[in-house]
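Heads up, one of the protein chains got dropped from this complex, but the rest are sitting where they should.
Note that the chains are named A and B in the order they appear, and that numbering of residues resets to 1 at the start of each chain.
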Amino acid sequence: MAQPLLQVRDLRIEIPTRKKVLTAIDGVSFDVADGEILGVVGESGAGKSLTGAAIIGLLDPPLRIAGGEIILEGQRIDNLSYARMRRIRGKKIGAIFQDPLTSLNPLFTVGRQLVETILTHVDITPTKARERAIELLREVGIPAAERRVDSYPHQFSGGMRQRVVIALALCANPRLIIADEPTTALDVSIQAQILALLKRLTREHGTAVMLVTHDMGVIAETANRVAVMYAGRIAEIGPVREVVKHPRHPYTRGLMGAIPAMGHDVEQLNQIDGSMPRLDSIPPGCAFNPRCPHAFERCYRDQPVLLDAGPTRAACWLYDKEMVEAVNG
Amino acid sequence: MAERARSDRPGAGTPSAAADMPLVRVTDLARYFDVSKPWLNRVLEREPRQVLRAVDGVSFDIPRGKTFSLVGESGCGKSTVARTVVGLYRPTKGQVFFEGREISRFDSRQEMRPYRSRIQMIFQDPYASLNPRWRVKDIIAEPIRAEGKLSGKAVDARVGALLKQVKLSPSDGMKYPHEFSGGQRQRISIARALASEAEFLVCDEPTSALDVSVQAQILNLMKDLQRQLSLTYLFISHNLAVVYHVSDWVGVMYLGRLVEWAEKRTLFRYPRHPYTRMLLDTIPDIDMTGRERAPVAGEVPNPINPPSGCPFHPRCPHANDRCKAELPRSLPTPEGAHVACHAVEEGRLPAEKRDYAVPKMGA
Partner (left out) sequence: MSSEQQHYEPERANAAMIEADLATADEVRALSRWRRAWDSDVAYSFRRSPIAMISSAVALIFILGAVFAPLIAPQNPFDPGSLNLMDGFTAPLEPNAFTGNTFIMGTDDQGRDIFSTILYGSRVSLMVGFAGVVFAMVLGTILGLTAGYLGGWVDAVIMRIADIQLSFPSILIALLIFGVGKALLPREMQDELAIYVLVLAIGLSGWVQFARTVRGTTLVEKSKEYVQAARLIGLHPMLIMLRHVLPNTLGPVLVIATISLALAVITEATLSFLGVGVPPTQPSLGTLIRIGQDFLFSGEWWITLFPSLALVTLALSVNLLGDWLRDALNPKLR
């Protein structure tokens, strides 16, 4: 089995506050293989954006990585200096954020921003860089690219701007793209276009994508595998089809049941009572135990690790083989 | 269905409150905004006045006790319709009727008074819809105090009862809005709307800013309250799945016009208008049927300069010359829908049935 492109091992992110130190991400581990699209889904406060920010090295202090490792292409990147991380960012890891308006500098033309990024990471002449920029704009579907390359960001519509951001992320040919809610601010019809574009381009360039979003529908359509996060931990991880259609973890089950879908004629949606715990009040053991219909004593004591649950892995003591065997026979 | 004693409400019990008349009727509603540059700039740059026709000729009915949803993408004008119906904007053209009486053109607040408390709104942003400097109990009590019928302890008791009704605790009244999560704030907004004994609630994307599990709680709550209190909802959303779940009737808007409206099942299973069909095709496939989303042409054009004739014609695969020149009228179909499309009128567009996957959850 080839070495995964990205390996995250036991990542811990802490926030020192006035009163005490809080753990925002607690022991998160996952891999991203070459060319695959991994979805990271969760509700607000689950920590999915923080994970992406940590990988790309954009954690704002006082947030800090307090433990674990992030390994890209066999090399540790979580402990690099700012200067060295800057070289990796853009060249090996690209980023797409939610708001295309703030991702692009309103003062410079689109072409200039693309050329600047290309020249930073690739050793070619400015003329060639500009050609490449125009070619990229064409690839992402901007009509009349030779003219639009000299337009300013505000002269594009939202969907077009997001295409430019994708071009910017791809211009130095990174191996991995972190996309944080890339289509959330867009209309549903544009969303479809952008996701199709992302899938096609990453397939053609062989780029892997870590797609962070709250929208399960986007994940179902776009990702190969998905990690469901809850209160700073991974609740379940596995192939998309399995997690979406046959969720194992009680939280994932509750989540899928809460999503309205067409053709589902139910009077009431399946609701999970309560809400995700705040960082200062995460219960001991499994973070989901106050809301879980299947919680038993071990859930209140020990924090679960990812256990094999068939085709997926779920951080839930219900899937502890020894325990299951003990109960059954 | 629980009946509340409405005999003491002004305007009730009149002949127009008959059961068959829709509670709310909107006819040819239009709302324009003047977005011209300041006079001096216009003179210097020789630019004409610019008018944004946010809503341009919308008509629909909302039956009592039912939920009517308006759905559409950005720039379609659904939020403007909501705000005009509820009374935050004055319509440029057209009328809004409530229980048979036109309420959109009152000249003073006095004239609106009998109806003001019966029509309320739930807003999209849970953070901006509550005054950060007021305690929750004062926020909820404000409509009660404005009505002037209760005072002192009676007001406190009613506030406590309302908080319980939205599944919060009466002691939450002493707190400030920032101490609550987004979902809880929406509950407080709902309690405030109920405090004025509203019968008709206009909900502008009430769950769009909430997490999925919180959304489920709020939608369930809204459905419960509708049953308990015979509420009527005008529900605005861009999320078709949510609209499917909550609505009885659905209207699809595009660039300020209503292109199709029908009973929910009719619209979703037998969509007639090309835009409705396109919209239904672009919804993410959460049931993983393997359906590829149809690639959609173009983006919504700028509402300030809409295309001539039918506003959808640049993106429509069935557009002909008549579509480019003439605005289609809204005409009834045999299934009871209303569609504004030349192709449908001319019989060029055959009916289609849409199927949706059965429930997805495994063992």
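Just so it is clear, contacts are C-beta pairs under 8 Å (C-beta built on N, C-alpha and C of every residue); 3 or more make two chains touch, one makes a residue touch a chain.
Here the structure is a predicted model, which means the values were calculated and not measured.
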item	value
Residue among B:165, B:208 or B:230 touching the omitted chain	B:208
Candidate in contact with the missing chain, chosen from B:54, B:194, B:225 or B:278	B:54
Residue among B:48, B:132 or B:350 that touches the chain left out of view	B:132
Full-complex contact with the absent chain, from B:196, B:276 or B:330	B:196
Subunit B residues that touch the omitted chain in the full complex	33, 35, 52, 54, 73-75, 86-88, 109, 112-113, 116-117, 119-121, 123-125, 128-134, 139, 142-143, 146, 175-176, 178-179, 182, 189, 192, 196, 208-209, 238, 302-303
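The rule is short, and it goes like this: only the chains that are shown with their structure count from here on.
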item	value
Averaged-CA centre spacing for the pair subunit B and subunit A, given as whole angstrom	33
Residue ranges of subunit A touching subunit B (in the complex, touch as defined)	43-44, 157, 159-160, 187-193, 195-196, 214-218, 220-221, 240-241, 244-247, 253-264, 266-273, 275-276
Subunit B residues touching subunit A - in the complex, by the definition given at the top	73-74, 181, 183, 211-217, 219-220, 223, 238, 240-242, 244-245, 268, 278-280, 282-288, 293-296, 299-300, 355-363
